[in-house]
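With one protein chain removed, the remaining protein chains of the complex are shown where they sit.
Up next, chain A:
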Amino acid sequence: MSTLETTLESHEHAHHGPAKGIGRWLFTTNHKDIGSMYLWFSLLMFFIGGCMALLIRAELFQPGLQLVEPGFFNQMTTMHGLIMVFGAVMPAFVGLANWMVPMMIGAPDMALPRMNNWSFWILPFAFAMLVSTLFMDGGAPNFGWTFYAPLSTTYAPPSVTYFIFAVHMMGISSIMGAINIIATILNMRTPGMTMMKLPLFCWTWLITAFLLIAVMPVLAGVVTMMLMDIHFGTSFFNAAGGGDPVLFQHVFWFFGHPEVYIMILPAFGIISHIIPTFARKPLFGYASMVYATASIAILSFLVWAHHMFTVGLPLVGELFFMFATMLIAVPTGVKVFNWVATMFRGSMTFETPMLFALAFVVLFTIGGFSGLMLAIAPVDFQYHDTYFVVAHFHYVLVPGAVFAIMAGVYYWLPKWTGHMLNETMGKLHFWISFIGVNITFFPMHFIGLAGMPRRIPDYALQFADFNMVASIGAFIFGLSQLIFLWNVIACVRGGRRAEARAWEGAEGLEWEVASPAPYHTFATPPKLPETPR
């Protein structure tokens, strides 16, 4: 290992370091720089989308209209969803992939570094355009992040055209990012790293990248059909012209369901690294993890209509989509069992990344249970479009995807910055977030079952108490993210020096290079360490 480091260092001297000034960030092709930009961008979007969520929760604090008009409320729910899905969660995973995939497989950089720069720099423009719609006549998109036609076509505000263009740009960015990750993982693994030795974060991202390439064009297709309906006189989604509004939902969810897994599979990868590290024990069932991920990805193409149980599908259609959806519980269950088995008979410690990972396992599983309930079509008629659904997908996305991202950030921060995190502040962030997230989203199960529809700015009196509780929780959770911001900045600026292997039980090539990772790593392919994955 010491020889490895010396080779690296001598290489470091041979290369020039990062460019100076703003040019470093505008023209960089370095995977670490681009990864950092993705992560900061995602954090900014997380705060913007979060402020919108807090405005929504403030309006819902009690019955009656207090702060915003219903029209603006709809713009907030729409923009919150779009920004969190496309601006916060997806770029965060791409950022993590940029930083970690080359270091995990022993590659010097991404396979297509210039395209990497381009795929990032599209995003600020896409989101600037999306957010600018808030200031346009008629307001921002107000038809929900699922933008069902004809509400999003015939009845949409004029800004819908900007929304369509922004979605196209996000799609191009995602597709290029996905191509890059596939090219990197398939071609640039260090000698001896067979596919079944690939770190799980790379495996889950590889599968995610194929999902992205498969479904982002479908999203582009559906928004293009909208554009044609709005401006060029077609009637894809207009029954009066021979079209079908339900066609929109089929195409959208054919994108939308795999999209859900795009937001969770990389999270599975992160968790599969963190739990073995802090349990000091190899991951249980590596092979079954890979197969389970692949099965989930394949099944994700066969279940889209479970979002549409109430549109009047024929009986056989309902049955097919109900059974296929229930089937997803099997590979997902396998993953959870594997994580638990990894902890079993380990030697566990509970640093901040591990706390987030454990919370992920428990709370994501709760989201999985409500997902199983939603899969039962006849019962879904009662759950559909209520706060029960809101509770379900926030459980899998916030303490699911977002907690996994935070776990990953805390886990790899020492590698990125060369400093250890202030554990006290990390634990403080964890506990306030954990409590806040549950106070926010758990009561939503109750108000949903009691009959409150989603996306309404005002509600009947029997929903008042739990709404107030949820709003209080939302502010606790939202404000606790300022601790996260403080932690990250503090860790960048200083702290206890991190070793190359920052965590005692950490395995993998990324822990063989120095902390902070030099600007260029693995200019020559490293030898795989003898230790098992």
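The working rule: contacts are C-beta pairs under 8 Å (C-beta built on N, C-alpha and C of every residue); 3 or more make two chains touch, one makes a residue touch a chain; residues count from 1.
Assume contacts and distances are computed from a predicted model.
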{"item": "Protein name, per the UniProt record, of whichever chain is missing from view (\"Multifunctional fusion protein\", \"Beta sliding clamp\", \"Cytochrome c oxidase subunit 2\" or \"ATP-binding cassette subfamily C protein CydC\")", "value": "\"Cytochrome c oxidase subunit 2\""}
{"item": "Hidden partner chain, touching residue among A:Pro113, A:Pro245 or A:Gly495", "value": "A:Pro245"}
{"item": "Residue of A:Leu151, A:Met169 or A:Leu428 in touch with the missing chain, whole complex considered", "value": "A:Leu151"}
{"item": "Sole residue of A:Phe143, A:Trp304, A:Phe356 or A:Trp412 that reaches the chain not shown, by the stated touch rule", "value": "A:Phe143"}
{"item": "Selected from A:Ile172, A:Val311, A:Met425 or A:Leu528 as touching the chain missing from the view", "value": "A:Val311"}
{"item": "Omitted-chain contact residue, chosen from A:Met373, A:Ile476 or A:Ala523", "value": "A:Met373"}
{"item": "Chain A residues touching the omitted chain (full complex)", "value": "58, 61-67, 70-71, 74, 136-139, 142-144, 148, 150-151, 154-155, 157-158, 238-240, 244-246, 279-288, 310-312, 315, 318-319, 322-323, 326-327, 329-330, 333-334, 336-337, 340-350, 358, 361-362, 365-366, 369, 372-373, 376-379, 381-382, 384-386, 445-446, 449-451, 453-462, 464-466, 468, 505, 532"}
